[in-house]
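Before I ask anything, here is the structure I am working with.
A single protein chain has been omitted; all remaining protein chains appear in their positions.
Then we have subunit A:
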Amino acid sequence: MNIIKLARLAWRNLLRNGRRTLITLLVSSAGFAALAIVAGYMEFTFYGLQEMTICRGFTAGGGTGHLQIFRKEALDREERFPLEYGIGQNQTIQSEIEKEKNVLATIPRIEFNGLISNGEKSISFLGTGVVPEKEIKLIDYWNQTNKMTNSRRMDNSAYLNLAKGAPNGVLVGEEMAKALDAKVGTNLMLMSTTVDGAVNAVDVTVAGIARNPMKSIDRYYLVSHLETAQNLMFTDKVSKIVVVLNNTGNTQSAIPSISRRINGSGSSGSFSIVPWQSLAEYYYSVRDAYNIIFSFTGIIVVVIVFLSCANTMLMATMERVREIGTLKAIGISNSWISLMFLLEGFFIGLLSVAGGIVLKFLFSIIINNSGFRMPPPPGMTSSYLLNIFPAMEFLPWISLLVIASTTLSGLLALIKIRKISIVNSLSHV
C-alpha cells in the first residue's frame, strides 16, 4: 500500500460521503472566512491609521507627511528662542527635494503658540503656519492615490477657505470657536513671542472652522498662513519641510536620495530627514492597543474554529465507527486507518481553504458595498465606512491553521474511536 493509493482512497471517501464532507467543509470554510475577515479588518484599520497619521495627523501640527526635514540642531538641542534652529531659504531646499521622482509635494510649516483673543477673552493656541495650496496636496494624496478613498474622502474645503482668506485668514477648531464665540468672518488677535524674545500681535479673521480629528486638540487648534506666522514671529524661517511621496511604501527608499540632494554626499549635513514612523507616537500606541485586541479576538476565533472543526469531525467520524471496526476486522491496521483519516482531514482542510477564500471575498464584497459606517474611534470625531482588505499576507497562515485544525481534529476523533474494541464497533449503530 503506498501513500498515493491511500490518498486516492481518502479522496474517494470524502466524495462518496457527500453530506458529511459538505457539513465539515461549511464549518471549516466559515472558520477560515471569519479569520480572514478579522485579518482584513485589522489590515484596513492599521492602514487607515497609518495614512490618517500621514495625511491628517493626530496632533495640532497636521499630517506628518511621509518625511519631515529639520535642521539637525532642532532635534539635538533645545532652542533658546523660537525658530533658533528653523530652516532658512526653504524654497531652494523644497525645489531641490521636488526633483526626486517619488516626491509629490513639499510643504513648509511653522509651529508656533501663544494667545488668541476676541478682545474680551484670551485662550492659548497651538498653531501651525501653512501654505494652504501645498497642504491640499496632502489631501489630494489621500483622495487620489489612497486605498482609503472608498472608505472616506478627505475634505479640503477648510484649506480652500483659508486660501481665499489670505493673508490674514485663520482656521480655528470648533471648540476654540465656541470658547471665543467666533464665527467665519470674526476678527481675532494672535499674540506670540518673536524670534527676538519680544511679544508681537497680529489681527486675523476666521476663514473657517475646522474639525480636528482629535477632540482634545480642538480647543487649541489653529492654522494660519505661513506668512502670518512669519510676520507674527519676525522671521523668514520655517520649522520644517514636510515631504509627500507618491506611495507610503517608498518612505525608506526615498531617504538616501533626498539626503544626497540636501546634505551632499558626505555623512555630515545640515538636515535631518525623519520618516513618518518616528513621528507617529499616537499611531504606535493605538496600533499596540489594537494588536492586543485583535490578537485576543484572533485567539478566540481560532479556538472556535478548532472546536467547531473538531466537533464536526468527531461527529462525522462517530458515524463511521462500524466502518472502522469492519476495516480493522478484515485486517487493515490501525496505522493505515489513522493515516487515511489524517489524509481525509488534510483534504478537507485544503477544500476548506478554497471554500474559505471564496466565502471571504464574497463577504468582503458584501461588507464593502453595504455602506456600513463604524463609530468614531476613541478620541476621534468622525465615523468611517467599514472596509475589509484582502489581507493576502495573512492567508497562507490562516490556511495552515485551518488545515492543521481539520487534520488534527480528524486524528483526535480517530483516537477517541480507536478506544472502542473491534467487536463493539462491528455492531455499532
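By definition in this document, a residue touches a chain if its C-beta (ideal position, glycine included) is under 8 Å from a C-beta of that chain, and two chains touch if they have at least 3 such contacts; residues count from 1.
The rule is short, and it goes like this: contacts and distances are computed from a predicted model.
Colleague: The chain that is not shown, which UniProt protein name from "Transketolase, N-terminal section", "ABC transporter", "Na+/H+ antiporter subunit E" or "Putative aldouronate transport system permease protein" does it carry?
Modeller: "ABC transporter"
Colleague: Touching the left-out chain: which of A:R56, A:R71, A:K237 or A:K328?
Modeller: Candidates A:R56, A:R71, A:K237 or A:K328; residue touching the omitted chain: A:K328.
Colleague: Given that one chain is not shown, which residue among A:L160, A:L314 or A:L426 touches it?
Modeller: A:L426
Colleague: What subunit A residues would touch the chain not displayed?
Modeller: Residues in contact with the chain left out: 1, 5, 9, 12-13, 16-17, 322-323, 325-336, 421-423, 426-427.
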